[in-house]
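Below is one structure; the comments refer to it alone.
All protein chains of the complex are present and in place, except for one that has been dropped.
Showing chain A:
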Amino acid sequence: MRVALFLTCVNDTLYPDTGRAVLKLLTRLGVDVDFPMDQTCCGQAHYNTGYRHQAEPLARHFSDVFGEYEAIVTPSGSCGAMVRELYPRMGERARAEGRGDTLAKTLAPVVPKTYELTEFLVDVLGVTDVGAYYPHTVTYHPTCHGLRSLGLGDRPRRLLQAVKGLELRELPGADECCGFGGTFAVKNPDVSAAMGTDKVRSAESTGAEVLCAADNSCLMHIGGTMARLSTAMRPVHIAEILASTEEEPSA
């Protein structure tokens, strides 16, 4: 199977460790992973801020770069949801605007082949025990797009529960948004910060060492809030936990 890693622009630039973790994990599971060098951004920030027309060339570019792979794996529920849920909608809108089927046809091939990492592991590879070892207490925050747009359900939890040495603690109010929301964090800073603080407080109440999620953007917001509140907890991407082994443990 020709699998492409769609790392997302945020991870590529700010969180390369997550990319290395996905690579290590998938390679360990026998998947041959390629990283197409021409990949850039799925266009989500543009789309969600109201620049749909600017997002279109990015979506087309995404299709050009990834169209030929059998599966596209991304360690971001949010960017996964962009491709799976919003690319078809972009196609429909273009059609409604009298621009024909071209965009819809260009984007169609990548839509069903794009998987968020935990989906790919559970649904495509059929594994929940990925042979990981991570001797820490962890609480899991299901990010909104992973939870509601992609419907990741209990996949991430099942994967975490199978990790040796890991103790999973339930996060109170887990399904409440952390307040990141892309440009929302900048446009509505007070409300966003209040949501972030509440999220950090409920994570703290679990006593876990690590807060884990499947999206680095939310983790950036939560982690930035943790640092400001001098919380002892650390934000960690789920890929880094699943990639960790006894031989090569990650922090």
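A few points about this structure:
Keep in mind that, in the parts below, contacts are C-beta pairs under 8 Å (C-beta built on N, C-alpha and C of every residue); 3 or more make two chains touch, one makes a residue touch a chain; residues count from 1.
In the analysis below, contacts and distances are computed from a predicted model.
A single chain of the complex does not appear, and UniProt lists its protein name as "Iron-sulfur cluster-binding protein", one of "3-isopropylmalate dehydratase small subunit", "Hydrogenase", "Iron-sulfur cluster-binding protein" or "PspA-associated domain-containing protein". Across A:Arg99, A:Lys164 or A:Arg228, the single residue that touches the chain missing here is A:Arg228.
Residue A:Ser192 is the one among A:Ser76, A:Ser192 or A:Ser244 that touches the chain not shown. The missing chain, though absent from the display, is touched by one residue of A:Val3, A:Cys177 or A:Ala203; that residue is A:Cys177. Considering A:Asp12, A:Asp154, A:Glu167 or A:Glu209, the position touching the chain not shown turns out to be A:Asp12 (whole complex). From the set A:Ser63, A:Ser149, A:Thr206 or A:Ser244, the residue in touch with the chain omitted from the display is A:Ser149, counting the whole complex.
Although one chain is not displayed, chain A still touches it through residues 7, 9, 11-17, 19-20, 34-41, 43, 45-55, 57-58, 61, 68, 89, 93, 96, 144-145, 147-149, 175-177, 179-197, 220-221, 223-225, 227-228.
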